[in-house]
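Of the protein chains in this complex, all but one are displayed in their positions.
This part shows chain A:
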């Protein structure tokens, strides 16, 4: 076991000479503070250098960056010792937007920008007001119009042609937008004094949380048509979206319940003393405080959904991961799946990393 920073090490540190080159001093305190630590540092440096060296060799030095359209011969020549980044310029339109009509792809691109703008504005403390709800409704309607079309001279594009990043963002964002109110209702239900409502909420939450999302998605894709009256058909994407909303609702309910428990009793009593009804009490007094308490875990839950939307691959919906997997079915490019996966992983990483940084900064400033 390596030394843990928390161990008080002060006397020894104080004895150490505090002179000389600051770089050397830094190296001594952080990498070579003791003999075992020094050996560990050397071993780690060697492994790291070797890893970086082979990655640079594969990913940069021997890599092929561009090839003539639909010609992978240059890539096949370096296969095994060089990366084929040329597959990205070749396939990026399909990976990002799926089979959306090529000339109309500015519409999903604009939707992605709108999504990102919406997330950015929602993350600013100055925007945490009631108007944010209207902003969300407005932007989501706008995105629906952009994607579907059929209005304002935009041609109609049916859902089965949607694909790629917009689908991932739609599944995650609409999942949150509808799952959130559902989660609030269920969380309130779980804390309700009425036994029937409480047990229904508990049943819902535990049932959904106890099973894998895959089985809910199977249910949505296979069982949902059985549930509906004959002749009534819902699109596959919408069915998956419903499954994700139900899934999100259960997890968000548990997070919100945590927030409700953190609101002091006195707040409830004060609201009761004012003669507020159940709904006004929660809407005006309890929920605003409860939700503020749980914003960091809410962001974490949202990161989890964002990643979990990739599971729709299993029921054949064209989200970002599915388009990536489909892009490499092309026989000419089949062998270069690692490069495509790295590209898609980078997109997911940017979104999730931004959110997790944000959640951490909130945690650091909460309580102020």
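By our rule, contacts are C-beta pairs under 8 Å (C-beta built on N, C-alpha and C of every residue); 3 or more make two chains touch, one makes a residue touch a chain; residues count from 1.
Rule of thumb we're sticking to: contacts and distances are computed from a predicted model.
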Listed names "NADH-quinone oxidoreductase subunit C", "ABC transporter permease subunit", "Dihydroorotase" or "Nitrate reductase subunit beta", matching UniProt entry of the absent chain: "ABC transporter permease subunit"
Per the touch definition above, residue among A:126, A:196 or A:329 touching the missing chain: A:196
Options A:20, A:153 or A:210, residue touching the unrepresented chain: A:210
Among A:41, A:99, A:123 or A:289, the residue in touch with the chain that has been omitted: A:41
Absent chain, residues of chain A that touch it: 1-9, 30-31, 33, 37, 40-41, 44-45, 48, 193-197, 200, 207, 209-215, 218-219, 222-223, 225-230, 275, 277, 284, 303, 307-308, 310-311, 313-314, 321, 325, 337-338, 341, 344-345, 348-349, 352-353, 356
